[in-house]
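I am attaching a structure below and will ask some questions about it afterwards.
Yeah, one chain of the complex is gone here, protein chain that is, but the others are all in their spots.
Chain naming follows the written order as A and B, and within any one chain the residues start at number 1.
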Amino acid sequence: MPILETKHLTKRFGGLVAVDDVNLKIEEREILGIIGPNGAGKTTLVSLISGLIYPTQGEIAFNGKNVEKLPEFERSRMGLARTFQLVRPLQQFTGLENIMVGALFAAGESLKKARESANEVCDLLEFERRNLHIDKLTVLDLKKIEIGRALASRPKILFLDEVMAGLNSDETWQMISLIKKLRNSGITIVIIEHIMGVIKELTDRVVVLDSGKVIAEGVYTEVSKDPKVISAYLGEEE
Amino acid sequence: MKNRTGLIIAVVGVLSVMISLPYYSGAYFLSVTMTILLNMTLAVSWDMMLRTGQLSFGIAGFFGIGSYVSIVAVSNFGVNNVVSIFLAAAFVAVIALALAFAILKLRGIYFAITTLALTMVFSVTIRNMPTLTGGSGGKVLYNTIFNGDTTKIYWLILTMALFTILLSIVFEKTRVHYAISSIRNDEVVAKSSGINVFKYLTVLFVITAMIQGVAGAIYTQQYGFAYPETAFSLDFLMLPMAMALVGGIYSTWGSVIGSVVLGLVAEYLRLVMPHGSKIIYGIIVILIILFLPKGIYGTLESKLRTTRNGARK
Partner (left out) sequence: MNAKPFHLNRTLLILIILLVVIAIWKPVALIYGFQRGGLYALIALPLALILGIIGILNLGHGDFLTLAMYIGYLLFENLKIDPLLSMVPLFFIFLALGMGIYMITIKYVLKSGELNQLILTFGISMVIIQMAELIWTTRPRNLYVSYASSSVSFLDFSVGTYEFLYPALAIGVLIALRLFLKKTKLGQAATAVGQNPRGAEIVGIDTNRVYFTVFSISIGILGIAAGVMLPRTSIFPLTGSPYTLKSFALVAMAGLGDLNGILIGGITLGIAEAVIQSIPGYGGWSDLVFFGVLLAVILTRAYRRSES
């Protein structure tokens, strides 16, 4: 049984169909890549699954249970976690406290336990300046907070929305090895990425979206040769 | 360890001074203290809601309802004075809970303006139910609480203020703090981190409304009357807001410090300029927003933090 499955998932905004009849099957412990040109509906798809927005039609099954009508906070407590494309740190808190929030509520831990878990997550992320306030941190630190908050919620599946954007190549490599570590710890990972090198390096399988539709699916090296995929990306460049 | 002992001694000291105040303070100072405690209660409760990111102009509305429930219960239905205060709390809680489902979906100016409009709706409703409430003529209470024993009334108000402060501190020290601060900082992140936003907003809204209702009930019991103009007076909104702002929003001690400072200033001003002294509150609010948005406590706290951090480096 796939850990997450969508059936005919569709989202319309007025006349625009952002996500169009998407059927996804995500297997446990795989790393799935979602790629596609700008405006293809990748982030919308993640937001539908995480529960930030509700679908116009279709179903989402998580561990065999339909969740498309559940509010976002309940889905996050079930083990669905996501990061945001633009980092969204909680301004008032330190890095550690930001990460604690995930442990406190999504994982339902006590204050003391949540602090421990958050520290563990920080160790894993090699996030040293965890006790500083947000305004004193670097972009990489903020990315770590974004991922850390999701990790602290003890997810079964983790959606990473363009976590590499804005990182230099050293930092990108750090992030890649981190994601591999996470997968080895048993988390299913879905990454949305523009940098094809990252996709090639990390993913077991990719899904290509264009105008809200899945146009190709399979191993990256094969999919990248698919003429439909190439024309979708070429269309973007024009 | 040493710090904690010091804290305990300080708390016990302040508490014993506050509790024994009626035995050595004059009637005038006692009445000033009661006014400060009342406004402190309102200020802390307003700030508690503000910490969720929702600006409520509804203090005066719940205060007024509390006033009227209490006075109507005593004079129309012969309820015991003390019981009437609990009745007011329960009544306000029910109204706030019902309203919560409707208005806690609103944010920003829409939430603020709706709470302000509700205050007006309450006041118009009370005014137009003369048989029950005395209409615009108001209502006078003949059998006052504790037979007008000021010492006992003082203790009642002190209990209310201490309870509110304690509750506010509890909320600051527990997971509630993380939940509502996250909601204020970024609701989208709060939701995706597993926080039940609506639940926390409802709990905070109902509890703070209850506190404001109880404050209204006790105020009415203390002075023995309720008129629509006074019970729903925007003074009960303006003054607590100014106090919380002066002291520093988003913290218990900010509101407490602010209400003591501004309470004393207010009393002095009332003596030297009997008319329009309230203009000062308005000016203070404007100045604070423009020049000291963190208030006294907030500014001190962040100064302290930077020096402490600097020392660590």
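Structure notes:
Here is the rule we go by: a residue touches a chain if its C-beta (ideal position, glycine included) is under 8 Å from a C-beta of that chain, and two chains touch if they have at least 3 such contacts.
This is a predicted model, so every value here is computed, not measured.
Put simply, the hidden chain is in touch with B once you look at the whole complex.
Touching the missing chain, out of B:19, B:93, B:169 or B:238, is residue B:238. Interface note: of B:97, B:117 or B:203, the residue touching the hidden chain in the full complex is B:117.
Where chain B meets the chain that is not shown, the touching residues are 50, 53, 55, 57, 102-103, 105-106, 108-110, 112-114, 116-118, 120-121, 124-125, 127-128, 234, 238, 241, 245, 273, 275-279, 281-286, 289-290, 293.
Quick note on the criterion: only the chains that are shown with their structure count from here on.
Chain A and chain B have Cα centroids separated by 43 Å. Contact residues on chain B toward chain A in their complex (touch as defined above): 174-175, 178-179, 181-182, 184-186, 188-197. Touching chain B in their complex are the following residues of chain A: 50-52, 71-73, 76-77, 81-82, 84, 88, 90-93, 97, 100-102, 104-108, 111, 149, 153.
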